[in-house]
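I'd like to ask some things about the structure below.
In this view, the complex is presented without one of its protein chains, the others remaining in place.
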Amino acid sequence: MIVEIGHYALILSLVLALVQSVVPVVGAARRDPRLMAVAGPTALFQFLFVGLAFAALTWAYVVSDFSVYNVVANSHSQKPLIFKISGVWGNHEGSMLLWVTILALFGALVALFSRNLPPTLRANVLAVQAWVGVAFLTFILLTSNPFERLDKPPFEGQDLNPILQDVGLAIHPPLLYLGYVGCSVAFAFAVAALIEGRIDAAWARWVRPWTLGAWIFLTLGIAMGSYWAYYELGWGGWWFWDPVENASLMPWLVATALLHSAIVMEKREALKVWTVLMAILAFALSLLGTFLVRSGVLTSVHAFATDPARGVFILGILTLFVGGSLALYAARASLLTQGGIFAPISREGALVLNNLFLTAACAAVLIGTLYPLLVEATTGGKISVGEPFFNLTFGPLVLPLLLLLPLGPFLAWKRGDVLAVAQRLWLAFALAIVAVAVAFYLKHGGPVLAPFGAGLAAWIMLGAIAEPMTRAKFGKEPLATSARRLFGLPRSTFGTALAHFGVGMMVLGIVSEGAWKVERILVMKPGETVELGGYGVTFEGTVPRKGPNYQDQVGKFVVSDGGTVVARLESAKRLFTARQMPTSEVALETRGLFSQIYIALGEAQDSGGWSVRMYWKPLVLLIWLGALVMSIGGFVSLSDRRLRVGAPKPARAAAALAAAE
Amino acid sequence: MSRLARLLAALVVLLGLAAPAFAVKPDEMLADPAMEARARAISTELRCLVCQNESIDDSNAPLARDLRLLVRERLTAGDSDRQVLDYLVDKYGEFVLLRPVFSLRNALLWLGPFLVLAIGGLVIVSKIRRRPAAPAAAAGGLTADEQRALDELMKNG
Partner (left out) sequence: MLVWFVFAVMTVIGVLAVLMPLARADRAAAGAQDVAVYRDQLGEIDRDRERGVIDEVEAVAARNEVARRLLKAARAEEVDAPAALGGPSRLARAVAVVCAVLMPAIAIGAYLGLGKPDAADQPLASRLAAASSEKQSIDQLVARVEKHLADRPEDGKGWEVLVPIYVRMGRLADAETALRNTIRLLGSTAERESALGEVIVYQNSGVVVADARAAFERANAQDPLAVAPRMFLALALSQDGKLAESRKAWVALIDASKPDDPWVVEARAELAKIDAVLAGGPAAVAPTSPAPPAAADKGPSAADIAAAQSMTEAERGRMIEDMIASLNARLKAQGGTVDEWIKLVRSYAMIGKRVEATTALQDARKAFAADAAAIEKLDGLAKALSL
């Protein structure tokens, strides 16, 4: 009964979404408060019902109800509980259900936290949100229904691959979906504003918190995926320019541009064209990503095995929403008038440049990802576009942005003075040069450009800190005054500083790991020692060890610094007995806060030794810690009171009404 | 801390390949470090034909190993880097290159992003040019009426 209740709940959710798609729009057009008021409760209950459906499916997985086909195909009674649960979204149908659940969640959140919006805008936003919901709920019910039942349920499920049961693998999709689907809110705002015919600074103020929220989740989701790949996949790679990875990077780049662009739009009511377009594109790229993963058009280890019919459906949805919104955008172009004035050299100007570079970088990723498909479709030829291409295009486009990053927050609004900015940043610049020199000294013999990369990272980090310090007039006033002033700064200043500092951390991690990592691939006999990044790694031989369902050959390694032992590591070759499937267990050891030693045991050689592969990766953890700091910065900004202003205080509103009566 | 190379094996399982070996095994490596470095560099430019989006330097597939050995063979035979790449393109087509060829056909690919940058830049510059030279009267002072209306509203706030 529970399963069928879930099934019915899904259908009800669609029905509510249908109502939510139509009634509030009519209400907004006719300024009918009752019709508009339908939006909120329907959004809430749409979420409650789809959440109920998701819960029912989860229950079916947890109790291993094999009368549900989805459970049979993707679960197994012997999976540990947590992996039964994560198995719910480890397949196409279940993950689509998660997608629409998160979509409905955002709709409900907008319904709850949008008291400060004009009622017509609120109604339209929730309606557009519902349009997306209707499209995907219909897609699910017609082509990917997780609630299909079997008349003769088997006694066991089909999926017990111990290799795919990992906590990181479990958390990565929900986090990423929160980001992807979060972009739908900005999209809804954009389309709603275009429908209403009113796009102004206030709109930009209202859309910012939602964009920031989606951006934070996207950042975390992408970083988490990258980190998981690093410690699970071989050889410590952390970004592969895999088409599906690219599909998550593109919305992130556009969302970053949108965030910054919306600030200008709010302050100056300028850059309307760009901001609204970004809001549409971010979600469009999200939808494109969904299409690429599920249509079978791309082969990737990420891609769900699915049939072309579904791909065509999603392509239809994609065309409808993207084409429709862009057509609306073009039709309402006259609304996107020139707003406030600002000089080319100003904070606004810097943000325009920021937009430009981010857009071009996104174009690089988009073109690189889609080009092979294009070539195959038009000429039938097959080409590959891999890492070398992206390094040569994405890199040079992002580099100017990184160089100019510290300058932006220092420029004044409307008209900035570059000389004044330079004066304020001279210390950061000087220290960055020192960093370059130090890097050259420490790593002479390494790649020549790398110390400059380190200098760039230092420049960004120091520049980021310099801004709040300068605003608080450190050095110009007594310490106590400065400190007080510092804490009086708006939270968004700290948010900005943190986020930009995080970027610098990431750059340092990337440069350091890329340029200064040490790799050793060799055959080691027990007792041999090899030098690795200043440490000595001794191989002590292997011992067999038994696990619950596997057999290990565990290689023991001792890491020493100078004469002292600093770590004992184990890397194993593992054989799962029931499935006769061999795997490798890698040893990771963090040294000195951010760097890591990585050891992987290979195969036994006839000579009596073992092939071993090891890495010294300096400062590698900064890559993901940087992303984490960026997210924290975003979160701090989100908590700024200015983003919540405009909520009419109830008492005053009632008094005003009474006065008007 | 120990960790599983699970997805790697999953890749292997998904691709139906043999038991996971290692990319670049010690027995493949050349004795001469300079030549080995060239081999590694070239390997990162070549696609493993039986994998999804991996270079032969990273992949564990038997075919990748064969290609790695082939690259080293050609290098030892005296080919330049360019010649080794050409030899492999001859055998397998452009598909084996991870860096697309700089050809007319690929012009859109290589130039596209920079074109976007250029066009965007031009649009911005033209907007700046078209702007009135001085911040016009639009930002000028408010009229008396406007000022009065403003004061009313601010009071009611």
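General observations
Note that the chains are named A and B in the order they appear, and that numbering of residues resets to 1 at the start of each chain.
What we mean here is this: a residue touches a chain if its C-beta (ideal position, glycine included) is under 8 Å from a C-beta of that chain, and two chains touch if they have at least 3 such contacts.
On a predicted model such as this, the values are computed, not experimentally measured, just so you know.
The chain not displayed here makes contact, within the full complex, with A, B.
Residue B:V96 is the one among B:A39, B:I56, B:V71 or B:V96 that touches the chain not shown. Summarising the interface, chain B meets the missing chain with residues 15, 49-50, 62-63, 66, 90-93, 95-96, 135, 138-142, 146, 149-150, 153-154, 157.
Mapped onto chain A, the footprint of the missing chain covers residues 1-5, 7-9, 11-12, 14-16, 18-19, 23, 26, 30-35, 37-38, 40-42, 44-45, 49, 60, 63-67, 77-78, 115-120, 141, 145, 147, 149, 153-156, 200-202, 205-206, 266-269, 340-341, 347, 382, 412-415, 471, 489-490, 548-549, 577-580, 642, 645-648, 653-654, 656-657.
In this text, only the chains that are shown with their structure count from here on.
Those residues of chain A that touch chain B in the shared complex are 161, 163-166, 169, 229, 231-235, 237, 240-243, 299-301, 340-341, 344, 352, 356-357, 359-361, 363-364, 367-368, 371, 375, 379, 381-389, 392-394, 397, 521-523, 570-572, 574, 581-589, 600, 602-603, 605, 611, 613.
Listed in rising order, the residues of chain B touching chain A in the complex are 1-11, 13-14, 19-27, 29, 44-45, 47, 52-55, 58, 60, 93-101, 105-106, 108-110, 112-114, 116-117, 120-121, 124, 128, 131, 135-136, 138-139.
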